[in-house]
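Here the complex is missing a single protein chain, while all its other protein chains stay put.
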Amino acid sequence: MTVLPYLVAGWIFLIGVYGLVTSRDLIHAVGCLAVTQSSTYVLLLAVGYRNGGTAPVFADAPTDSRVVDPVVQALALTDIVVGATVTALLLALVVQLRKRHGTVDPDALSELKG
Amino acid sequence: MTDVLIVVALLLVAGAATAAVLNRDPMRQALVLSFLGLALALLFTFLQAPDVALSQLAVGSAVTPLMILLTVRKVRRRPGSGDGVDKPAGRER
Amino acid sequence: MSPRVRLWVFLVGAAGFAALFAAACLDLPAFGTVPHPYGVRAVHAALSHHTANVIASVNFDLRAFDTLGEESILFSAVIGTVVLLRQARDEHRKDPEPATVHPPVRRFALLTLPFALLVGLYVIAHGQISPGGGFQGGVVAATALHLLYIAADYRALERVRPLTLYEIGEAAGEAAYVITGLAAVLAGSAFLANVLPFGTLATLSSGGTAMVLNAAVGLEVTSGIVVLLARFLDQAVEIEEPGEGGGSPRDTRDSGGNGDDERERA
């Protein structure tokens, strides 16, 4: 339990990169990138967790309760939404590539370049 | 008890991530990604981060898969062209 | 690089990463044991500004300048997508065929739509009190709007979704954020400093400028995601490339589900 969350984050990162490397379809590759991204959220939140801590939201908790780290949560929170728009940008690029070159296979695309 | 929940959620997330990568057809991948989004949201709730869970829920389980589905539909509309589609339709049963 | 070589390069890199990462993990403090000095200070700072949700306080008060950067990434990513997905000169629009929707589904969607929008607004508005805020609520509200796509169909969605308005909304959100920051300068403080009265902890009007910035982000994210989804829907449903034959897009679909579907109907 003491290192499992960190190792799971590492595994998600590796499997995501594996998908990116072996992908034959750019849309699939963008999906793999989304998976890779999620590994950072798991790692950040795992680092910020404290045993017996609760969320640093004091609307329904006393202000002296033991809380988990809010800074890493704020980092992960904004990145998730911003990451989604970046995913959209990548998918838009895929649509354009498909229009110009008629394929979404990265290997076929690099052959086109020569 | 919280630890047990966290461990189960971690394993669920790891499994979902693996399945999302190994499903090579983006149409199928989109649904696995949506599952991954929900699993991550559960994990984040157990890690006492409901804010992040909300964010992940909205983005991971709805917006990203939806955009992938729309891109797939756009890209595959032209009939008879070679896409990077490597799973024939009949393989699923 | 051939796929084989690439895979080998990956395997070597992955093995190296795995070894170093595992070594680093074993050296990290055990999961959930160490208090974080910055986290403790952030909690104190948030409480001194009467913001119950410390995460919102970190985002919109302590690190407001950082969030401006994040927001700008979001803004430019949306603009980039809009530019990439605009209708080119050689493409033409065609009306999608109206779909018939099963009455229970339509009734459910029409009943849920206002409620889902309300949930989105609630999540935005309660950002500084309970879990939520502009980033999350914005996405919920934008997704809720697309319930209409199921409830009626795409043309109904287009009618109630004046896209220009959302494009303006997105820019207005970004502008409001910067203006709030500049207003603090005019008030004699630093850029994006929290100059408004802090209010009472855990009420709707607490948190000072955090509340205003939260609303600005909510506006921008809602509009941004609506614009994004609209562009993708346009491309997928309406815009045709010159090489594409006529007919409904559903006929030329080549999805993984097609074969099975035919069999199920047979």
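First chain written, first letter: the chains are A, B and C, and each begins at residue 1.
By definition in this document, a contact is a pair of C-beta atoms (placed from the backbone, for glycine too) under 8 Å apart; a residue touches a chain by one contact, two chains touch by 3 or more.
In this section, contacts and distances are computed from a predicted model.
Of the candidates "MrpF/PhaF family protein", "NADH-quinone oxidoreductase subunit N", "Sarcosine oxidase subunit beta" or "Urea ABC transporter substrate-binding protein", the chain left out of this view carries the UniProt protein name "MrpF/PhaF family protein". Although it is not drawn here, the omitted chain touches the following shown chains in the complete assembly: A, B, C. When the full complex is taken into account, the listed residue touching the unshown chain is C:F108, out of C:Y38, C:F108 or C:F191.
Summary of contacts with the chain left out: across C:A22, C:I73, C:V119 or C:A172, the touching residue is C:V119.
When the missing chain is restored to the complex, the residue among A:V3, A:A59, A:L93 or A:L109 that touches it is A:A59. Summary of contacts with the chain left out: across C:I150, C:L163, C:V178 or C:V195, the touching residue is C:I150. Although one chain is not displayed, its contacts with chain C can still be listed: residues 99-106, 108-109, 112, 115-116, 119, 123, 126, 130-132, 136, 140, 143-144, 146-147, 149-150, 250, 253, 255-258, 260-261, 264.
On the side of chain B, the interface with the absent chain consists of residues 1-2, 4-5, 8-9, 12, 15-16, 19, 22-23, 27-28, 30-32, 34-35, 38-39, 41-42, 45-46, 48, 50, 53-54, 57-58, 61-62, 65-66, 69-70, 73, 92-93, using the contact rule stated above. One chain of the complex is left out; on chain A, the residues touching it are 52, 54-55, 57, 59-61, 65-66.
The rule we apply is simple: only the chains that are shown with their structure count from here on.
Across B-C and A-C, it is A-C that has more C-beta pairs touching. Separation between the centroids of chain A and chain B, computed from CA atoms only, is 11 Å. Averaged Cα coordinates give chain A a centre that lies 14 Å from the centre of chain C. Looking at chain B, residues 25, 50-51, 55, 59, 63, 67, 71-72, 74, 83, 85 sit in touch with two or more other chains. Along chain A, residues 1, 4-5, 18, 46, 48-49, 53, 55, 57, 67-68, 73, 77, 80-81, 84, 88, 91, 95 each make contact with two or more other chains.
Within the complex formed with chain C, the chain A residues making contact are 1-7, 10, 13-14, 17-18, 21-22, 46-51, 53, 55-60, 63, 67-74, 77-82, 84-86, 88-89, 91-93, 95-96, 99, 107.
Considering their complex, residues 1, 4-5, 8, 11-12, 15-16, 18-19, 23-28, 30-32, 34-35, 38-39, 41-42, 45-46, 48-49, 53-55, 57, 67-68, 73, 76-77, 80-81, 83-84, 87-88, 91, 94-95, 98, 102-105, 108 of chain A touch chain B.
Contact residues of chain C toward chain A in the complex are 3, 6-7, 10, 14, 17-18, 21-22, 25-26, 28, 30-36, 38-39, 42-43, 46-47, 52-55, 57-59, 63, 67, 70, 73-74, 77-78, 80-81, 84-85, 88, 129-131, 133, 135-136, 138-139, 201-202, 221, 224-225, 228, 231-232, 235, 241.
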